[in-house]
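Quick one: this structure, given as structure tokens, is what I'll be asking you about.
Every protein chain except one is present and positioned as in the full complex.
Up next is chain A:
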Amino acid sequence: MKSRRWNRQVMMMGYDHISPWMQESEELPVEMSARVRLARNVSHLPFPYMMKGNDAIAPVLEKLEKTLTGYRRVEMSGLQFEDKALLVEKHLVSPLFTKQGLLSYISEDESVSIMVNEEDHLRIQTMGVGLPMMDLYRKADAIDDMLESEVDYAFDEKYGYLTACPTNVGTGLRASVMLHLPALTFGSRIQPLSANLSRFGFTLRGIYGEGSVPLGHIYQLSNQLTLGQTEEEIINNLDELKERIVEEEMEMRSWLESEHLLEVKDSVYRSYGLLKHAYRMPLKEAAKCLSDLKLGTDLNLIELEGFQFQKWIQLIQPAFIKMRLNEKDIEITSLEHAVEEERAALMRQLLGGE
């Protein structure tokens, strides 16, 4: 028997709860949280993966910290694996960052995170729900201006902001929005939609970015190209595409309602039953069931007090669940089972089951 106390650091820092910016947000039928990130580098300095040690970036950080008031400095080297995973699940840092990142500056409401030495020297990220994407960009843009007053950015007249990977060069801007698309998924419309989007330089993928599996019918829409368009054009195009996808999803939902009401109702209530009464719940199943409940509430097929899809989807993620297990004694070999049991217990508790 071994006591697990993984998350001491993040718990002490208060990262064991849903981010304040998300707590305060209203949930929409399809649109979920949105993010904007700017990739920036310091001139004449090797990119992070080529850096030998962190001495070269240290003077840059000293300068940055002059302007970064109200941000908490979170050093990756001080965190254990589960702590890092929790930050990833909250989208405060990227999976890559947990492996090679140096430190992150996180705003009080956790809507801004600046990663130091991810793939690029600096990655400025802003997050929000239900805000116009342009607002998120403006916020990131203002932070960018602030940082630029202290640091010499690597900028080229022809190529714009220079980045480690040529897929980010130019604006360094990646804007993304999460969309809950159960009806388009049931209608097998995701593949053709995704193929069409890539022709416009946009991509649709799983919630944790590149290569991740779609969970709970949630997809991330983001721009693929960063060169040859202004930031405003990229944001406006993304917004427009997002509106179109939301419209298509809503149309498909109407079709489901008129043509397949019984099937939809059946899956909504089956999922409700499972979440309320199951004693073991793998992540995928829990996400699928929550997705069904969300569709059910959006279509007014079921009424659930206090149901919050986006927040619950975060609470069922492995690191969040393991944190709940923190003080319990669990053998390593039975950890997976313990997580599934705990996830089921959480769901029963949230839905008022036994």
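Please note the rule applied: contacts are C-beta pairs under 8 Å (C-beta built on N, C-alpha and C of every residue); 3 or more make two chains touch, one makes a residue touch a chain; residues count from 1.
We take it that contacts and distances are computed from a predicted model.
K.L.:
From the names "Alpha-ketoacid dehydrogenase subunit beta", "Aspartyl/glutamyl-tRNA(Asn/Gln) amidotransferase subunit C", "Iron ABC transporter permease" or "UvrB/UvrC motif-containing protein", which one matches the UniProt record for the unseen chain?
P.N.:
"UvrB/UvrC motif-containing protein"
K.L.:
Tell me which residue among A:Val169, A:Leu184 or A:Leu351 touches the hidden chain in the full complex.
P.N.:
Residue touching the absent chain, from the options given: A:Val169.
K.L.:
Which is it among A:Thr67, A:Thr98, A:Gln229 or A:Thr297 that touches the chain not included here?
P.N.:
A:Gln229
K.L.:
If the missing chain were put back, which residues of chain A would it touch?
P.N.:
Residues of chain A in touch with the missing chain: 41, 43-47, 49-50, 119, 141, 144-145, 148-149, 152-167, 169-171, 173, 201, 225-231.
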